[in-house]
Every structure is written in C-alpha cells, then in structure tokens.
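Just below is one structure, and these are the notes that go with it.
The other protein chains are all here in position, but one chain of the complex has been omitted.
Moving on, here comes subunit A:
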Amino acid sequence: MRAGPKLFHLCVHFVRDLSCLIFGLSSSLRRMSIVQRMASNKASSAALTFELVAKCSTTRARASILTLPHGPVNLPIFMPVATQASLKGITPEQLEATGCRLCLNNTYHLGLKPGQEVLDAVGGAHKLQGWKHNLLTDSGGFQMVSLLKLAKVTEEGVRFLSPHDGSPMLLTPEHSMSLQNSIGSDIMMQLDDVLVTTHPDKARMREAMERSVRWLDRCIKAHKNPDRQNLFCIIQGGLDLEMRRECCREMVARDTPGIAIGGLSGGEAKDDFCNVVATCTELLPDLKPRYVMGIGYPEDLVVSVALGADMFDCVWPTRTARFGNAITKHGVLNMKKEQYAKDFGPIEDGCGCPCCRPIDQEGAIGVTRAFVHHNSAKETVAAHLLTIHNVWYQLHLMGGARDAIIADKFPAFVKEFFNNLYPDRKSYPSWAVNALKNVGIDLFES
C-alpha cells in the first residue's frame, strides 16, 4: 500500500501528456513494465472496452469509460439495485432520467421470480423490464448464504433445503452461469464462496478463497455467451491481506474482463475494509474495471474511489428512501422528523434531480420537504420521490468525483465532500482520515 502512491505519481499524467511516457520509459525497470502496460489507455475484450480517461495525480482515483453491450458508462459509478427487475416503484423511464445507465438485478430473486423458463421465453431481463441500458447481476450465492441460514457450501456448490418441503437443493457455478446467461446481464458475476470477512476460522477462509478460484474456472467454462456478456471474477480472502494478494494473482491470471473485490460490506472495521481495497487495487491491472461489491454510503464511495476502485452497488440508497431518508451532501435527513413538516424548501438545496431542481426548469416536479413529510410511510409516492432523489445524489456524487479526477482536482473534491458532511473537522471518521492519508490526501490540511 505504501509503495502505491509514489509509483502512481510518476505516471499519472500520461493521458493528457504523452511526454510523460517518454519520461516513464527512461525510469526504472519496474516502472517500465507499468508504462508498457499503459502504452495504450484502452483495453478491449469480447464484450467490453475499458478506456482510462484520467488519473488523479495524488491518489489512485481513476476516471474511465466502460463500454458494455448496452452502451458506454462513465466510471467511477454507483449502480442502484433493482432487485426484482424494478427499482422500488420508479419507472425505467424515471431511472433513465436520473442518468443511470447501469443498474443491478439480483440473480437469486430473478431465479425465483419470474424463473429461468420465463426469462428464456421473454428473452432476458432487459426485455422483461423494458430497460435499454446495461444490467449487472450477482451470482445468487451471496443471497443464498445470507438469506437462507440453512445453506451449506460444498465443493459442488451451495447446498440448501427447499424452504417448503425440506428436500435438498444445490446451486452450482454452472447453474449460476446458466441463470445469468438467461438473464442476459451485461456484467455477470462468478459464483463465489462468500464468508463474512470477520470469520474467525483461517483455514475455512483459505478454503473459501481457493474454492472461489476453482469456481471461477468452472464459471468460465460454463459461460455460454462470452461474446455478449462479461464475466467478472471476485477477489476473496477476508481481511488477510496476504490471502487477498494471493487471490488477486490467481484471479488476474484468469483474465476476466473485469474484477470485483468481494466479501466486504459486512461487519468488518472500516480500517480493515480500506486496507483490503487498497491492497487489491495495487495489484490489479490498470485497464480493467474494479468493482467493490455491496457498498453505498457516500463516505465509502468517495474513499474507495481515492483507493482506486471504479464501481459500487448497494441497496441502501433506495431502501432508506422507503424509511423517509434523504441522502444529502450534509448527511442523511429523515423527512419524517417534525422539523420538516413545514419546511417548504427542496429535499436538498442545489440538487439537480427532478424533485429538487427549481420549478421553472424543464422536468422539475417542485417537491418540498413538507410534502415528503406529509406522505412518508403513508403514500408510496413519497418513497418514489425520495428514491429518485437518492439515486440522483449517488450518481451525481460519482459524476462529481469523475469531473474532479479529469480536472485533476480530486483531492479538493474529497476535502469539500468531508467538509460538507462534517462541519466540525474533529468528527471526521478516523478510518477515512487514515485511508486518505495513505493515498496522499490530508483531510486536515486546508
């Protein structure tokens, strides 16, 4: 982790300044190998093109364009989760209007409803939900293990008892691929052996990591549409950084079009989370997208971007909308609180989402906090409006980070972000302060 920033400092300007390349070539061998890898800022595989547009000259943050079968998306990106092929009551048209071009469906849920047969008959999940843009699906394994407490992982796959009649069932890597092929997602995830990072048994953790590698091989073999669907591997290894490194090497060797860092978003300490992300990004190739699974709190996103991650997903922004929570740059505000009953301002001042933008602008709805308060937990429309706002906020946050990276003003962006969130610097979370310090940002320096 320590070696990272220095190395990156040396070759950061390559995108906007070719002369950097020459400077790079004249440097040490180690650097040379990196520069050669960067001789092009673009890499393609059968169903994806990754173009690195800019890199932050201080941190490891990257701005890139990921072109998928259903169009290009700008990274870094937050991907909202439309679990059952629908994003909490908002129409695909409304989701599109937030700027979203890549969202998630859950394989586990679509496998249950509507089921593979229907997906095949309908022609996949894009067609099912009328979504013209990109979809990413998980493997189904995570939900299985976390929702069905009776699930047991064996080398064959995830064993579980049928919830109704108790007869044993099995979800294998092959089956997960088959389901995701039927779904037709632009990005599909390998079935992995997921353990909570805080799992105490080191031997079991190693087994899970190694098994995930073996399962990736089975997934690659079983994947029927590599020309139009991208299979991403998932790095496992818990909080053991050496195990993570080992997993990175194994997974990278298998050359999937994109790479995910898995097993986080659990109960681990935030410092540990950052160490794992930083350890992995350091070893991952530049010209592949890096997806940190299951995270969505704004601080986590901003810090992870600084650590070199590109893609994120989480149900939290849309789920929390149902509880009346609005995500704003000054923190999460619960619209059910009495203080908003007569607050006739927008959900967030200065927000450009359809709910908040000034009423005289195109597409403005003119929603006030008072109105959201009035209908929170009473009419579904209040949740729909907050969902639109929250998704916009998350996408816009990543869009802002991207613009800052391209303008090479990312450290200032990060400082402003934390300054807005915590008016009192003393309450900055130490994990964020430390993680950012390690990539060259001192939050306390003005």
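FYI, a residue touches a chain if its C-beta (ideal position, glycine included) is under 8 Å from a C-beta of that chain, and two chains touch if they have at least 3 such contacts; residues count from 1.
FYI, contacts and distances are computed from a predicted model.
The listed choices are "Replication factor C subunit 5", "Queuine tRNA-ribosyltransferase accessory subunit 2", "RBR-type E3 ubiquitin transferase" or "Casein kinase II subunit beta"; the UniProt protein name belonging to the chain that is not shown reads "Queuine tRNA-ribosyltransferase accessory subunit 2". Listed residues A:Ser45, A:Gln84, A:Asn225 or A:Asn419: the one in touch with the omitted chain is A:Gln84.
Here the missing chain is touched by one residue of A:Thr320, A:Gln394 or A:Asn438, and it is A:Thr320. Only one residue in the set A:Arg62, A:His175 or A:Arg244 touches the chain that does not appear here, and it is A:His175.
Although one chain is not drawn, its touching partners on subunit A can still be listed: residues 83-94, 109, 111-122, 127-130, 147-149, 159-160, 162-165, 167-172, 175, 178-179, 182, 297, 315-316, 319-320, 323-325, 330-334, 336-338, 341-342, 344, 354, 359, 363, 365-368, 370-371, 373-375, 377-381, 383-385, 388.
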